[in-house]
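First the structure, in the form of structure tokens, and then the observations on it.
A single protein chain has been removed from this complex, and every other one stays in its place.
Coming up: subunit A.
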Amino acid sequence: MSASSHAILAQGLQKRYGEKHALDGFDLAVPQGTVYGLLGPNGAGKTTAVRILATLVRLDGGRAEVAGYDVTRDPRKVRRRIGFTGQFTAVDEILTGRQNLRMFGRLFHLSPARAAARADELLERFDLTEAADKGTKEYSGGMRRRLDLAASMILAPSVLFLDEPTTGLDPRGRNEVWTAVRSLVAGGTTVLLTTQYLDEADQLAERVAVIDHGNVIADDTPAALKRRIGGDQLEVVLDEAVDLPVAVQAVAKVAAGEPEVDEESRRVTAAVDQRVSALTDVARTLQDEGIGVEDIGLRRPTLDEVFLRLTGHRAEASAVGDQEHTEVSA
């Protein structure tokens, strides 16, 4: 291992697909034992970054070290120290869960006995023992994703890459995967995960790098990021547009920033710090004034809003980057 205390270190990564820059001077430093989220819309370059770090794609410029080894010079050593879970659940659908894990164990060069024992351990740990001898075709999405995670954990890697681990899962499957990821983290694994959902980054990651056009444009804790973009949003929708000025006044008293008013939908929105007291204060004021309220509530800023604040433009999916590998391999 090098002296670096970073599990992942990327400096000035460049990756071009034709004329398009999927990564353009991408920097990232992930300390050991942390869960790091890469947050960005489709095409921002998240997947390209993860695939370069997992030795699947060659970089065009810059350098990257994973678990102390250079991904270009020592890919085999990197591969012994990482787990990779791609966008699609990469398990054999015809084999059983147990057969899958034994096969991957053998391919990680465990002895047959050790591979079998490790398969049993992981099935237990990811709560798949009951389904162990069923074909994975019969698994739910969440179960298959858990098996996929288990396969990445066979060598107890020091760094685990998860590319959109919950995309396409129902809320229950998502919760199952989140629980599984949390248990990995408790074991000391460094996790780099990509996601399109601020909520997911918030649930799992200690730090989040926001990515746009192949660059890290913000890098902070989820709480700090949310503060930077104004935290939770208080939203009030009135029955009558004439009452808007009163409502704006009430909201302004508790807001962290200037309230936004949308006349047409009779909506007042503002970022708030003290979530619950802000909500109750405004509700009480409006009630005392006898103003009809159609809806009032708190909500998390959406990824769109994070983007709007950080970049000044909306998060639109560009054609380059995240989906690129499927097109290239086509």
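The criterion applied here is as follows: contacts are C-beta pairs under 8 Å (C-beta built on N, C-alpha and C of every residue); 3 or more make two chains touch, one makes a residue touch a chain; residues count from 1.
The definition used in the following text is that contacts and distances are computed from a predicted model.
**Student:** What is the protein name, per UniProt, of the chain that does not appear here: "Formate dehydrogenase gamma subunit", "Transport permease protein", "Tricarboxylate transporter family protein" or "Hydrogenase transcriptional regulatory protein hupR1"?
**Tutor:** "Transport permease protein"
**Student:** Based on the whole complex, identify which of A:K20, A:R80, A:R228 or A:R309 touches the chain you can't see.
**Tutor:** A:R80
**Student:** Based on the whole complex, identify which of A:A151, A:V181 or A:A271 touches the chain you can't see.
**Tutor:** For the chain that is not drawn, the touching residue is A:A151.
**Student:** For the full complex, which residue in A:D92, A:E235 or A:E260 touches the chain that was left out?
**Tutor:** Answering carefully, the residue with contact to the hidden chain is A:D92.
**Student:** Counting contacts across the full complex, list the positions on subunit A that touch the omitted chain.
**Tutor:** Within subunit A, the residues that touch the unshown chain are 1, 54-58, 76-77, 79-82, 84, 86-95, 99, 103-104, 106-109, 135, 151, 326, 328-330.
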